[in-house]
Each structure stands twice: as C-alpha cells, then as structure tokens.
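The complex appears here without one of its protein chains, the remainder shown in place.
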Amino acid sequence: MEDLKQQLAQVIRAYHQKGWSPATSTNYSFRLPDNPDVIVVSRSGIDKSQFSAADFMEVDMQGLALPAYEGVRPSAETLIHCKLYRLFPDMMCILHSHSVYSVLQSMKNAQAVELRGYEVLKGFEGIKTHEVSVQVPVFDNTQDMTAFSETLEQEKDRLTVPAFIMRQHGTYAWGRNLFEAKRHLETAEYLFEVDWKFAH
Amino acid sequence: MEDLKQQLAQVIRAYHQKGWSPATSTNYSFRLPDNPDVIVVSRSGIDKSQFSAADFMEVDMQGLALPAYEGVRPSAETLIHCKLYRLFPDMMCILHSHSVYSVLQSMKNAQAVELRGYEVLKGFEGIKTHEVSVQVPVFDNTQDMTAFSETLEQEKDRLTVPAFIMRQHGTYAWGRNLFEAKRHLETAEYLFEVDWKFAH
Amino acid sequence: MEDLKQQLAQVIRAYHQKGWSPATSTNYSFRLPDNPDVIVVSRSGIDKSQFSAADFMEVDMQGLALPAYEGVRPSAETLIHCKLYRLFPDMMCILHSHSVYSVLQSMKNAQAVELRGYEVLKGFEGIKTHEVSVQVPVFDNTQDMTAFSETLEQEKDRLTVPAFIMRQHGTYAWGRNLFEAKRHLETAEYLFEVDWKFAH
Partner (left out) sequence: MEDLKQQLAQVIRAYHQKGWSPATSTNYSFRLPDNPDVIVVSRSGIDKSQFSAADFMEVDMQGLALPAYEGVRPSAETLIHCKLYRLFPDMMCILHSHSVYSVLQSMKNAQAVELRGYEVLKGFEGIKTHEVSVQVPVFDNTQDMTAFSETLEQEKDRLTVPAFIMRQHGTYAWGRNLFEAKRHLETAEYLFEVDWKFAH
C-alpha cells in the first residue's frame, strides 16, 4: 500500500505542475488490491504542489473514515469516488483534474464533448482505431454530492468511456489500476485541448 | 522566521517558473508571527529565478528599513504591503504576480473582473459554493505608492475577495498565512486564465 | 548501445514533459551503428513519463522481434520505422510526437503544411537560408501499417525534408543520428506552432 501511495502522490505532484490542480483543488483515490472495500483517498485541503504519501486517509465504501482516521476529513467529493467504484466494480483508481481545457469544453458543450477521428482516442481502453466518435458526458456541477451520485447512477449508460466532466469544475477518469487511470485522464485532457484549440 | 523565509523563497522561485515574475519584477512579504509589526519583504531588484532566503529584509509598518537593514532598499511597492496589512489586520502574508492573464484581464475590464459559476471560486476563503459571482477589482496603475495606498483605503469595500489587479501590472493576493495567500493567488490566476480563454 | 538507449530514453522523457506523448502514445527507434539491420525500438504501451533504457527491444528490418525478445510486443507502428530506414538507408534514428500543433496543422491542411521564410527552417539538414518554402506532407492516418508503408514508398518524392505528419495523429522525423533526428523534430514542431498561432 505504501508503494501505491508513493506512486499516486508522485502523479499528483506532476499533475499540479501541469496546472491541473490550482491551489488545494482536486482529489484522488485507489482501492486496496487485497481489500477493495477500503478506499485510500486524498485528505481535504492539501496543497497539491507538496502532496505526499502521508496526505492520504482510508474510508469505507460509504465514504466514512476508518477508525484509524477518525476525525480526519476526507476530500469533500469522496462520495463521487464511492459511487464510481460501485458502478464499475473492476475499477481500482480514480483521478481528477481541474484543467483549463476541461472547464472550457464544459462551458461550450451542454451535454457532451464529441471527439472524433483522433489517433489518441486509442488511449481509452477497448478502442482500437481512430475511426470512432466518442462522447464524454458533461454533467452540471453541484455541491450536493448525494444528488450528484444519483445523477451518475442514472446516467451510467452515457459513460461509454471512463471519463466525464463536471461543468465549470473538471474531469474525472478511472481505471483498473493507476497506470490505466492515468492513461485515461491524459487521453481525455489531451483531446480536450486539441479539440478546443482547433475550434478557436 | 528562517523557515518561513525558506518556504516563501521556494514559492517565489516556483512562481517565476510559471512566468509570473519576468526579469526582476514582483514582490512578496510576510509578518513575523510573534511580532506582526515587523514585515519581512523581498529586497528590490532581485532576479526571482534565484531568489533565496537571504534576499529578504525587514521593515516596519511604515515601510522603513529596520536598523539591521539600514541602507538596504526594500521593494518599491512595500507601501502597498503596509497598507494592506493595516486594512486587514489578520492578514500575515502578501503575494504578487505579473501573470500574463492578470494583465490581459485588466486591459479588458475597466472596473473589475467578474468570475461566475466556477468550482475553483471555493479557493477564496469563505466561499462555499460555485453558485456565486465574484468581482475582483481592477485599479489603475501608478508610480505614486502613497496615492495608491489611499486608493486602497477608499476602495476597501470593493475588496470582497482577498485579491485585486493593478492595471497592466499584475495581481496582489493575501491571506492569514503563506498557505492561504498562495491558495488565494492561485485561485485568482487560474480563473483569470480560464475566463480569458473562454472569451477569446 | 547502452549509452544510446540511455540518451534516447532521456529525450523521450523530456518530450513527454513538453506534452508530445500523452498517456502511453508515440514510439522511437535507432539502428545499431555497427549492425544497422538491427533496430532498437520502444516497446508497446509504456508510459513515456517514466521511459527507461530497459523499455527498448530489438527487431529486424521486417519488424520481427529478435530471438532474445521473443514474445515481447514492439510498438504497433514499428513497420513505419522499418520502411523509413529502407527508404533512407543513411538514417539511423526516428522520433515521433503527438504534439498538439502537429495534429492541428493536419486538420487544417489537406496535403501539406507550407512553411516559408523562417530562420529556423535552417534546422532541416541542407537548408542554408530562410528564403525558402518547405512542404511537410500530411498523410491520412490508418491502422493498417502495411498500407501506410506502401503510401510512404509511393510518396517518397514528397519527403523533401526529413519529416511528415499523419493526420490527427502526429509527426515523424528522422536523422543520421539522435542529435540530427532531434534537431529535425524540434524544427518541425516549433514551426508548426508558430505557423498555427500566426494564422489564428
């Protein structure tokens, strides 16, 4: 577990360098490989430029702190992580970004970002050719995490690739491990940027 | 104090890397936690790519060098820091940037930059939801620091978030400590960039 | 050979930093100086942020893994490398990028990107003055690498500088060694960016 914490902390710092987590924003998690009902999630309010393995805590599948972490506040959006792990039981890692281009795309596209014909679409698991059109759904932002979790459940059929955008907020992406979740987030963010720049 | 100097110097170098302090521009300060009438401020004319803890000096609340620093020139804008600490007595740290998007916003907006509906607005202390509209005031630039300090005093009511822009110059942001001031500056700069790119 | 692997791995990580290889995308190769029928090529599916000398494998000029690497999968685009080394027998190194500006240029230009009058054009071997007009060809993307190799052979006369773009995919560039291939790729990418920004 310590290794996984170190690896994810390093990714978090690298993503901060890219500008994907201004100030203390964004949150990240993984499930313990040998006990997937335990979610290791970033604590609330940590400056991501200096995020370290000590800045994680453990919660259960309802988002409640495990006894060893009583009194420590998990990220406010932990419920989103819990819901995604329930909807996609094979998924073991969730990443989040507040990238500029994710936010811009969400302000332009009411329902979804359409991405068509790009080689890098093959970065999404299961896609074998650039000759596809992919819809990354955009959901309205809210501070009510219970309501948002219900939205995710209702809209599950629209999650045809492992990523979505919260409007004026940012991207969530996930995978069966950190490696895959990273590939999915970077694929989405790269395509949001290219697609935005082409249209503007 | 040495620790605080080291921490702020590291932030200054990181901000230079982002392009927020071209050449020798910008200035930074904090107040001594156990003696808040002493302001530790960056010296004038230092290359921010190599700023170190030795490049600070101490001034009083009038901006005058303390005896140990007689003859050393503080940053020209030290009076702005002094005034902000008087107007907001709980504030202990002030950061400044000359970011490209701050300058661009100030050339487009006569009175204030309006930021509406962004999740990252919650980076400003006291804001709990994205469903707000925030005005970051833009004041005309001047070389007369006494006059500008008076402007700040007169316009204090418009400082509803801990940041403002000087026109064609850059952003000031502040907080109760370095951590909070950093969160406020990064929140403002991120939103200036997103907002500019959406409109152009 | 170990030295060359280390040097190319360092370039690969640096290019990832520039955003030229999101997720696990792109591929790279060089030929052994004392046995140019052996191609050292990046393995498939490696995260380029952490690419190391151990992530290469060896194939022959048909793209088949050498016995020591039986069962290891080379990059899917290895056949492109093989074909380029056959078409340009003096070339010893091939680099690839998925840069944003390469993709943007390929979506705007049906046949070729025209670059005219730039000093940096002298970065292409053999060009001695900025007073030239260069055409970097754009070929349609495909997942059929055999078909694409034939396209390269048929269109060889259009390869008047050592670089081309695959549409909505990225740039290939090559040289007589890593140093020259690097100069050619950086020349192309820089000019794609300048040229795009001037027109938009």
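Chains here go by letter, A, B and C, matching the order in which they are written, and residues are numbered from 1 within each.
Please note the rule applied: a residue touches a chain if its C-beta (ideal position, glycine included) is under 8 Å from a C-beta of that chain, and two chains touch if they have at least 3 such contacts.
Just so it is clear, the structure is predicted and the values come from calculations on it, not from any experiment.
Student: Can you pull out the displayed chains that the omitted chain is in contact with?
Tutor: B, C
Student: Of B:Ala14, B:Ala54, B:Met107 or B:Ala147, which sits in contact with the chain we cannot see?
Tutor: B:Met107
Student: From the listed residues C:Tyr69, C:Phe88 or C:Tyr190, report the one that touches the chain absent from this view.
Tutor: The one listed residue touching the chain not shown is C:Tyr190.
Student: Residue by residue, what part of subunit C touches the chain that was omitted?
Tutor: The list for subunit C reads 14, 117-120, 123, 128-131, 179, 182-184, 186-187, 189-190, 193-194, 197-198, 200.
Student: Touching the absent chain: which residues on subunit B qualify?
Tutor: Subunit B touches the chain not shown through residues 19, 22-25, 47, 49, 98, 100, 103-104, 107, 141, 143, 166, 168-170, 200.
Definition applied: only the chains that are shown with their structure count from here on.
Student: If you fit subunit A onto subunit C using only Cα atoms, how far does it have to rotate, to the nearest 5°?
Tutor: Rotating subunit A by 90 degrees superposes it on subunit C.
Student: Taking all residue numbers used at the subunit A/subunit B interface, answer same if over half belong to both copies and different if under half do.
Tutor: different
Student: In terms of CA centres, which chain lies closest to the overall middle?
Tutor: Of all chains shown, the one whose C-alpha centre lies nearest the global C-alpha mean is A.
Student: Based only on mean CA positions, could you tell me how far subunit A sits from subunit B in angstrom?
Tutor: Measuring from centre to centre gives 32 Å for this pair.
Student: Which residues of subunit B are in contact with two or more other chains?
Tutor: Residues of subunit B never touch two or more of the other chains.
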